[in-house]
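Once you've had a glance at the structure underneath, I'll fire off some questions.
In this view, the complex is presented without one of its protein chains, the others remaining in place.
And now, subunit A:
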Amino acid sequence: MTSPGPAIEWQTALGNAKLCLPPSHVIRDLLSTGVCVRCIFRLSGIHDRDCYISPINESELISFLEEQNEIECNSTTITNCCVCLGVLCPSCVVPEKSGADLRERSSVNELALLISDMVKGEQYQIDEFSLEVSLPPVITANERALRLYLKQKYEKEQWFKDTFLRVHISVKDTLKLVLNASLENYLAVQNVETLSSSFRIRLTYSHSETSQKLQSMLPNGHDSKKREKGSRENGSSKNCNEPDASAYRVLELIEDQNFCSQFQVPPGKVDKPCQLVVACCRTPTYIGGRYLKYSRNVSQSRWIIDDERMGETSVEEIIGENVRQICQGDGYKFHSAGREDIDVRMLGSGRPFLVEVSNSRIVPSSTEIEQISDKINHTDKQLVGVKNLKLVGAEAWDLMREGEAEKQKQYAALVWISRPLNVDDVCNLTSLKDMEISQKTPIRVLHRRSPLERSKVIHWMKIEKVEGTTQYFLLHLCTQAGTYIKEFVHGDLGRTHPSIGSILGCRAEILQLDVTDVKMDYFD
């Protein structure tokens, strides 16, 4: 032996595990077939993590079981297990780290360290994490092949009938069992089992050599065409999820006899272990609130025609970019409850909005939220403002969209008419309650919307005189969501009726429009 034997915990653990393991002639058989020590443990139903992190190798296991004290120390550690393809084996998964003596340090910790360095390098702030493992379907096939082999050979033996049929732990669960504790240690946060944490660490294993063999072996003609097309387009087969899903489906359906005729039983040895890609990502972070737009030259969303930007900037960019920056995210998406034209101001209560930040490195606390608010509200040019900014959950999107058509909006329009305003006009307009109007799709949007006639409701109207004028007045109105206000004032060549002009019996024009209230329960 090149180094002292396993530490005390491992020895105790292994001692206890001995009872679960099959007899040593079976172990020798498995080892010579190319099954690694850890796969043997998990197939025997051993749950003790200490067994898996002990750096025991094949010959040591044999000597341990047969209680020999003399062993030959030149048998190499199986790095490319024929079942797990190296996923559970000590040395394979870590990229070449010079001088690392894998007998001395558990490779699980190597991997955990790699992951935690990645997390810290990206400056993620996390409270918890979830581990996602993706394995190639060929491992499932290997497992099945091995079990069929054992059944064929040992089904008459007592140990097989007693325990082996009932217990085993999957490769995935074993990896998680082994890795989670190390990760918890390095990351100093808890693991959450059921993928409900917002921070996901994804380990994607792939083994192109056997996966390709599996694909061509299984009887799925159209699927292999799909895979070919897929790999031509994507370049590497490990990116395609479709071949994996279809492979699992086929494996489920295929019967043992058929399987044995197609697949090598027991599974054949492989030259190389699996390749691993580690990625970590946070699920989207949502920040919601209400925005105000003070400028008549700012569009709501980024608006570019023929490389030229319309307007000075956009609400989306001002708010989205500031949120993204402070959350340290990769990108953002801006959603709002409706929108207003570039030349219409959004005042009063403000319009509800949601910013979806992808892969944010931090989850903002109330301090950071306040920072975002201050940054937006105290720029030199006060083009946009925000209020009631807060962190919300993913359900906020649905809540915002809920009942959109019923939401009422309030506006103030500066109207000019072709004759002086009189008392009757004021009475006329203010007495109209819940008036139905019919609007053909306005000409200004007719190029991109369906030509329809839409019925809308004007709930109420109020007139505010503009002192010093006779033909100008401020029209305050509350309407159903989706009403085109400008067209309601000037009539859109008669395609909206009734209109202010038709009601008052003269020509009416709109000079300015402001949204003064968006009635919504949420985001208040």
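Methods note: contacts are C-beta pairs under 8 Å (C-beta built on N, C-alpha and C of every residue); 3 or more make two chains touch, one makes a residue touch a chain; residues count from 1.
By definition in this document, contacts and distances are computed from a predicted model.
**Student:** One chain is missing here; what is its name in UniProt, given the choices "Rod outer segment membrane protein 1", "Single hybrid motif-containing protein", "Glycosyltransferases" or "RNA polymerase II transcription factor B subunit 2"?
**Tutor:** Hidden chain identified via UniProt as "Single hybrid motif-containing protein".
**Student:** Among A:Gly45, A:Gly268 or A:Gly348, single out the residue that touches the unshown chain.
**Tutor:** A:Gly348
**Student:** I need the residue numbers on subunit A that touch the omitted chain, in ascending order.
**Tutor:** 292, 294, 345, 347-349, 377-378, 380, 382, 385, 387, 412, 414, 416, 440, 443-451, 464, 466-469, 472, 474, 486, 490-494, 507, 509-512, 514, 516
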